[in-house]
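One structure below.
Here the complex is missing one protein chain, while the rest keep their positions.
For clarity, chains are labelled A and B in written order, and residue numbers in each chain start from 1.
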Amino acid sequence: MNAIILSAVLGVVMMFSSVLVSNQKAYKGIALVGLLIILIANINETYNGPIFEINTYNMLAFDGFSLFFNTIAIVCTGVYFILTSKQIEKVGGHTAEYFTLIFFVLCGATILSAYNNLLMLFIGIEILTIPLYILTGSKKKDLKSNEAALKYFLMGSFSTGLMLMGIALIYGGTGTFALEKIIPAAASAQGAPAVTAQTLSFLEVGGMLLVTFSLAFKVSAAPFHFWLPDVYYGAPSVFTSFMASVVKAAAFVAFLKLFIARAAGTSVDVSKIIGVDWKMIVAILIICTLLVGNISAVRQQNVKRMLAYSSIAQAGFMLFAIFSLNEMAKEGILLYAVAYSLATIGIFAILSRMKDYTFAGYNGLAKSNPALAFANTVFLLSLAGIPLTAGFFAKYYMLASVMQTGHYMWLVIVGVLFAAVSADYYFRVIQSMYFKNSESENEGQLEENPSNIFKITVVALAIVIILVGVFPNSVLYWLYN
Amino acid sequence: MSATEIIFWILSVLALVSGLMVIFSKNPVYSVLWLISLFFAISGHYILMNAQFLAIVNIIVYAGAIMVLFLFVIMLMNLSATAEPKKKVWMKFTGVISGGLLLWILLSVVRSSIDMRGKIAEVKTGDIGLVENLGKVLFTEYAVPFEICSVLFLSAMVGAVVIGKKEE
Partner (left out) sequence: MPIQYYIGLAIALFCIGVVGVLIRRNAIIVFMCIEIMLNAANLLLVAFSKMHAALHPTVANAGIDGQLFVFFIMVVAAAEISVGLAIIVMVYRNVHSIDVNFLNRLKN
């Protein structure tokens, strides 16, 4: 609760600071101090309970999982601010407003990690995406950015429409919006309908299907991925970085919570009769997503576009958690959120400083900027899932969670195969950096020489990723304590 | 056939015809007008089900504010019927076919769903749709989502200003 309230308040503070503070540099400081406050408040809530005692009538439920995810999201946002705030200032004349919108997105992410009611799912998704439409279109004169915003907006509201229809059908079938069907004692004392009928409901299954499709849109699982490459490519690189990291992880947490509560528990007996096998649907989504993401990423010549497709491929791996739905999947999605978000933020922080976004633009980076090239290599290796990086354990936990369910060995094999394919396009970037020489030797690959602070933070981030890769339990330790 | 049923069918036919006209009108202004008629038909349904508050809000917010905004934007852009490039015929065809398939699947789900058989939606009675009851529940049980919606509005407001403001 602390994180939700404070991130909303911080958004308002940033909004007013655009009027009261004229120094562009000050915004970053305000935002970072604000994030620190949110982080402390959230950690405090984890151990001592919330500061504000608010009766949410079971709309929101804060457990260790959601609070820990909030911590991850806040820390990742902090890293994102430290690395890229300079780039945010360059996008347009509304720096403080961009920070405002990012805080609101963070608020949406914290709602999604804690929702316990389909209404909160809906509102959370909207708070998460509406600021993103704006951020996507924030380069107002750039036609690509315009097209990306328009596409993202139309696709996003279309999938919202699907979700609402699904929620309406679920409501018809069960009579409640709560995630678990048992109406809690407090609510029934208030006179809420005590609908606990466990009748078979075709409507509920149909509704769950529509909500699943809509969430698949949001997390860009194939065949609902087609908006993503254009949007990620067209949006300003700084905001693509945020969309591909924190936002995506939040959408996956929402997806996982919904499936753990609904599809697994209540619809299993129903689905046998109707013939809807949730595991099979998710398996099809996984295979399509891995296939489309990896195959298209291999063919790209532009690193930003490659990263967009590779983010589809990574979504395929995160879907394994929604397939297996056990404790290990929960741990895995948190690890994945850490590994994937940090690596993506790092890569985009370097990418957004490049002159040329093609593979050739990276040629010879290792010579001119060995520190950045090293960090970039670590990030790419982590995304590819090479051992000793955080990405390896993230992928390992995902596959192991599927192994735990018992029967689906073939899916694990498919996952491993595609992980191998993904190494191809990540290694091409490393190859350009280390083994190819830049044609314009004296100009350099970066727009301007990065400051030493930037170099140090990027390398520090790379070291953190390696440390998490060596001791993954250091992250998970906090989940249980 | 009772009066209620007659009203139900009239409103339903009006809603469906308006909906079809929205997507098949050449001129965007006509589309907006048909959409307003669709909203009035749906508001009629709400009144039939005694959801008075929603009926009024639907007319004020949707048919009033939102559609005026739409009309305003269309007038601003001065869109004429010829402005829209034609989609290829086979694209339209596949669009209609896939929409029809969706309709067929969903309708067959409804027809085969046993648990909906014999259930009725109350019409003309019931007091849950009155402002008093809705308000009481909204500001007790639903107070948290209500407050959180303000974040949504703030971000929409900030966003509209950021996007709409002319760059210096």
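A few notes on this one:
Please note the rule applied: a contact is a pair of C-beta atoms (placed from the backbone, for glycine too) under 8 Å apart; a residue touches a chain by one contact, two chains touch by 3 or more.
As the structure is a prediction and not an experimental result, all values here were calculated from the model.
Of the listed residues A:I134, A:M208 or A:I260, the one in contact with the hidden chain in the full complex is A:I134.
Screening A:N42, A:S66 or A:T176 for touch with the missing chain picks out A:T176.
Residues of chain B that touch the chain left out of view are 4-5, 8, 12, 15-16, 19-20, 22-23, 28, 31-32, 35, 38-39, 42, 45-46, 49-51, 53-54, 57-58, 61-62, 65-66, 69-70, 73-74, 76-77, 79, 83-85, 87, 91-92, 94-96, 98-100, 102-103, 106-107, 110-111, 116-123, 126, 128-129, 133-134, 137-138, 141-142, 145, 149, 152-153, 155-157, 159-160, 163-164. Interface residues of chain A facing the missing partner chain: 119, 122-123, 126, 130, 133-134, 137, 140-141, 143-144, 146-147, 149-151, 153-154, 157-158, 160-162, 164-165, 167-169, 171-172, 175-177, 191-195, 203.
The rule is simple: only the chains that are shown with their structure count from here on.
Rounded to whole angstrom units, the spacing between the C-alpha centres of chain A and chain B is 31. Those residues of chain B that touch chain A in the shared complex are 106, 109-110, 112-116, 140-142, 144-145, 148-152, 154-156, 158-159, 161-163, 165, 167-168.
Residues 4, 8, 11-12, 15, 54, 56-57, 59-60, 92-94, 97-98, 100-101, 104, 107-108, 111, 119-120, 123, 126-127, 130-131, 133-134, 137-138, 140-141, 172-173, 187, 190, 192, 199-203, 206 of chain A touch chain B in their complex.
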